[in-house]
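The structure under discussion appears below in the form of structure tokens.
Omission of a single protein chain aside, the complex is shown with its protein chains in their original locations.
Now for subunit A:
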Amino acid sequence: MKKKTMAMVLAGALAVSAMAGCGNSSSSSTTAAAGDKTAETTAETTAADSQGGTAAASEASKTDYPTQNVNGIVQWGEGGGTDSLMRPLATLAQDKLGQSIVVQNMTGGTGSIATQYVYDQNADGYNLLMGAENPSLYDALDILDLTYEDFECVLLIGDETVGVAVGKNSPYTSLKEICDAANSGTDITIATTGTGGLPWEVSALVTSITGASFTQVQYDSDASAKVAVLGGECDFTICKVQSCIEEYKSGDLKMLCMLATEPVEQMADVPLITAEYPEFSDYLPWGPFYGVFVKQGTDASVVETLSAAFVEAFNDPSYQDVLKNYNINPMGYTGQDAKDYLQNWRTNTVEALTKAGAVTP
């Protein structure tokens, strides 16, 4: 019986100590649990390989930041658009920063789980929120009481152009035909990624201008929404250039129009939405954007150090190639520029959504 009690006590004690280790993983490195370590080892090795006493190291000594690994929390899943932009950027930025950036995905709730998580950590610059445009609308959509106004922007990477896509066998040849059909009572389905997702946002913009409303069918990701249109289950969807360019080239998707002020280089024959609906120019240019953020209240010198490292990484030719590959319109904004952009985007979008009746002011 003694053995039994021993084992129970041992198990309990170990579990508690491991949990304590996990809970404080941001501040304690000695008690961190084994799994924690395994996950980080690879990234650490990368940093160890490339830490060559860079200029950033001397800069860091000024503020004593960073003295330990920095966590990069990506609010969307592995392999998604946000993730794929953040990982190479973090790999480059950690060389400039002199500490590893451990990128993790924390998905769920239109990115709100990650946003809340980063907000709950200390404002010390060791937890970065790597996000897309979604948090700008959290309060308007009643998802979370936080927006990017509760964060400091380290770097705005860029934004993306989006377009209206239908399957290759679709009877519709323009957005106007779709809207007219919807207005005359035909049931038109749009494949979306849920409330607050990109197709939902754009369909609200379309509704606010054309008055046409659509049946929203929600899918788990933009890839599965695209599949629904390819397979003919839904009438249309909204795609980023990145996620439709290959299908556009192969003819599997027809692009009806782009939400842009200038034609997209690789899709020069696709008309702009303003050709049919000039009123759209009030909202343009509009598109989902990507950025790196820290919690509001983080020391200004820390934000500066981070911004400097990320801007340097952003300007690296190899990262510019990544942006080009992904058809991202590069911005590279920091400080006040970033603030102004975020403010504008938010005001315009909320205004349009309110007009469409998608949100109540």
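Quick note on the criterion: a contact is a pair of C-beta atoms (placed from the backbone, for glycine too) under 8 Å apart; a residue touches a chain by one contact, two chains touch by 3 or more; residues count from 1.
The criterion applied here is as follows: contacts and distances are computed from a predicted model.
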*What is the protein name, per UniProt, of the chain that does not appear here: "NADH-quinone oxidoreductase subunit K", "Lactate utilization protein C", "Probable tRNA sulfurtransferase" or "Tripartite tricarboxylate transporter permease"?*
"Tripartite tricarboxylate transporter permease"
*Have a look at A:70, A:97, A:123 or A:141 and name the one touching the chain we're not showing.*
A:141
*asked:* So one chain is hidden, and I want to know which residue out of A:68, A:195 or A:261 touches that hidden chain in the complete assembly.
replied: A:195
*For the chain left off this view, which of A:113, A:181 or A:311 is in contact with it?*
A:113
_Listed residues A:219, A:310 or A:333, member touching the removed chain_ = A:219
_Residue ranges of subunit A at the interface with the undisplayed chain_ = 3-4, 6-8, 10-11, 14-15, 18-19, 22-23, 25, 33-36, 38-39, 42-43, 45-46, 77-80, 83-84, 87-88, 90-91, 103-110, 112-113, 116-117, 141-144, 187, 189, 194-196, 215-220, 223-224, 226-227, 230-234, 245-247, 249-250, 252, 321-322, 325-326
